[in-house]
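All protein chains but one are shown in place.
And now, subunit A:
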Amino acid sequence: MRFNRRGFIGAASAGIGLLAAPMVRAQGVANVVVIGGGAGGATAARYIAKDGGDRVRVTLIEPSRAYYTCFFSNLYLGGLREFDSLGHSYGTLASMGVNVVHDWAVGVDRDAKTVSLAGGASLPYDRLVISPGIDFKEGAIPGWDLSAQNAMPHAYRAGSQTELLKAQVMAMREGGTFAIIAPPNPYRCPPGPYERVSMVAHTLREINPTAKILIVDPKESYSKQALFEDGWQAHYPGMIERIGPDFGANIVSVDPAAMTIDIDGQVEQVDVCNVIPAQMAGRIVHEAGLTEGDWAPVNPADMSSRVDPNVFILGDAANQGDMPKSAFAANSQAKVCANAVLGALTGSRVFPARYSNTCWSLIDTEDGVKVGATYEPTEEKIASVDSFVSEQGESPEVRAETYRESLGWYDAITEDMFG
């Protein structure tokens, strides 16, 4: 239901108890600021601009001119995707009327409702959406910090790090060792490190078949484990070894200069070392005082912050319950948030939240697997209501179909995010 201004005043003065029309109607156009133009932020900006028309002004703050997707970046490592195909620009969002500002948000004044930018500007908001992704926890892997990311790349935010890791794999000595230090839960993309192992193995099988892959994993178990292990045995026999916490993989340090990993006292010399440290919500969310521990708690019904109802936190940074930290999840949450933000600012209808997720992973050319679920908000969290996972021993045709499906998903979801 919508009121124009005159209608609202008239009705109210006539004494008909016509609910609270949103405050901003009286002020004219409402301001929505979105921090972060990734999976969650780009989707939120697009939906709020598309459905809000001229009643809202959307400003998207994002330092990069092009967003390179982490999703499918492992396929680039596997030689199955061009690097350029991962890049998306903000041109379409800008042409829809989103004001795209290439800068860093450095502070949020939640009382004054302003966001300050590195460039010095201060932007007022009626509602703020933050989807900054992850940062790494300092000291998570002793010996490693961002100054060591050239010697030991993380490649867990896509871009030059991804290209660097690929170059290191390509240049690895014959019969050398590629090591990957997997992160503890919770982290971005639960199957991500293991899809990465698969795709690196895919490349090494072609160019360096005597090479080895060593997974150093602080977790007892991981996403789609049986599917990955079956696949590795079938496609890359003898190449991949995993050390778990029972053998000290939860007590790990590195020496980037010497290219060694210390696993509970046992020192391994390696040739490439992909360090994926423990993670936390992007710094700006901590800066804004919206976190409890490493992540930002949100209301399951609409992704608003449990600390400040005028702020919404999406994607990896949010502590919401059962959804994995995935691009699919961030996109799904952004649409629920957009509906709630528009409802609050324009009086448009607000519908019950519906969330869903599917994560596809590629083990070898045309050997795709997936895991997915639908979710509903409860008081306490976003709760999984129904789920599925690929079965062990599926036919090559089913696996090839799953892979093709992931290609379709990539095209659709990037269109849904960036237009």
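Just so it is clear, contacts are C-beta pairs under 8 Å (C-beta built on N, C-alpha and C of every residue); 3 or more make two chains touch, one makes a residue touch a chain; residues count from 1.
One rule holds in what follows: contacts and distances are computed from a predicted model.
Look at the chain that isn't drawn here: its UniProt entry, checked against "Acyl carrier protein", "C-type cytochrome", "Signal recognition particle protein" or "ABC transporter permease subunit", names it "C-type cytochrome".
Checked against the full complex, the candidates A:Asn274, A:Asn331 or A:Thr346 give a single residue touching the omitted chain, namely A:Asn331. On the side of subunit A, the interface with the absent chain consists of residues 47, 50-51, 328, 331-332, 335, 339, 348-349, 351, 354, 356, 358, 370, 372-374, 385-388, 390, 404-405, 407-409, 411-413, 415-416, using the contact rule stated above.
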